[in-house]
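What you see is the complex with one protein chain gone and the rest in place.
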Amino acid sequence: MNADDLLRQLFPAGHAVQRRGDLLAGSGRVDNETVAVVGTTNHAYIGVELALQLAAKVLAVVREHPGRALLLLVDTRGQRLSRRDELLGINGYLAHFAECLELARRRGHRLISLVYAEAVSGGFLAGGMQADAICALPAAEVQVMNLPPMARVTRIPLERLEELSRHSPIFAPGVENFFRLGGIHEIWPDSLAARLKAALGADAVTDQRRELGYERGGRRLAAEVARRVRERDHG
Amino acid sequence: MEHLDFDFPGRPMAPPARSGAIVGVVSSGNLEVLIEQAPLNGTCRVSIDTAVQGYGPIWQAVLADFVARHALADVRISINDVGATPAVVGLRLVQALEELQQAAR
Partner (left out) sequence: MNALRHSYYEASARQRLTVLLDAGSFHEFLPPAARVTSPHLPALGLPVAFDDGVVVGRGLLDRHPVLVAAQEGGFLGGAVGEVHGAKITGLLERALADKPAAVLLLLESGGVRLHEANAGLIAVSEILRALLALRATHTPVLALIGGTYGCFGGMGIVARCCDAVIMSEVGRLGLSGPEVIETVAGVEEFDSRDRALVWRTLGGKHRYLLGEAQRLVADDIGAFRATAIELLTTRRPLELAALEAEQARLEARLARYGDCRDAADIWARLGVPRPERLPLLDEAEFHQAVAPALAGTKP
């Protein structure tokens, strides 16, 4: 789905979200509530410039609109793969973006993210995956890495990776698999405005993704392992 | 991957100070050796998961040599191996036993 259609469906009451390059920013109306909107489009590669712009938009919301909910619209092919970005310290730029989102959360801004096209690796990790409610359209493409470079790094034959991708939720790209693993909270197949309204009304909670992964059968160990590290061997 | 199990009759040893110890890293050409006290009717039991198949007789020989040189009883040795040479295996076994016998910290 393209950004214009998405915004129309999310905000039938009207929105003031603008696109500048790969950056989306502005606000939309949900009943009597104004929701801040920050995100990317054009399957953006996120480099140092875009990471800074995203962080700046989040800080502006915190500074100018205390308590306003923040909707992150995710469409990214991941971090920009360039020597220049590494030279300048892109990991630090993305860390700063993640810290800005945490600041917003801590100050009572409800954080919702919606993957509406693509979400890949580092571009998803620092932004959308930090939301309280991580949501996705069913047709969105969510993945860690394309299989050919993955085959090179892991030295597992591409054919074997492709075969595993057909059967395993641990491996395969896709919204359903991330959902089963607890990495996506909700899939939004329709009624986007209503689902957004419901998400806005939910209470903030701590990170429940391990528990979701267990309930949905995709990750059977993570919750238990973390609990054992937390709770055992005191004193 | 290949899984191998070996049992060796034990010989009385000084009671180890620690319940267990681990040495090594599961990386190429290396292995990790976990050695633990275990009630095994005096025997020494070795379990190996190795990334290189077909070396059962070599493992047998290296382990037999190790057991002959060092008194071991009621000891379980568990190994994750990624193609270590017999020399490296022998070294890690000795290191693991030394760790086990070090005074508890």
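Just so it is clear, A and B label the chains in written order, and each chain counts residues from 1 on its own.
Criterion: a contact is a pair of C-beta atoms (placed from the backbone, for glycine too) under 8 Å apart; a residue touches a chain by one contact, two chains touch by 3 or more.
Note that the structure is a prediction, hence the values are computed from the model and not measured.
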item	value
Touch criterion as defined above, residue of A:11, A:116 or A:171 at the omitted chain	A:171
Candidate in contact with the missing chain, chosen from A:98, A:187 or A:200	A:98
Sites on chain A contacted by the missing partner chain, in the whole complex	48-49, 52, 55-56, 59, 62-63, 79, 81-83, 85-96, 98-100, 102-103, 106-107, 121-122, 124-126, 129-130, 143-145, 149-150, 152-154, 156, 164, 168-172, 177-178, 181-183, 206-207, 209-210, 213, 218-234
On chain B, residues whose C-beta touches the chain left out of the figure	1, 19-20, 22, 25-27, 30, 32, 34, 36, 49-51, 78, 80-82, 105
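Note that in this section only the chains that are shown with their structure count from here on.
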item	value
Separation of mean Cα positions, chain B and chain A [Å, integer]	46
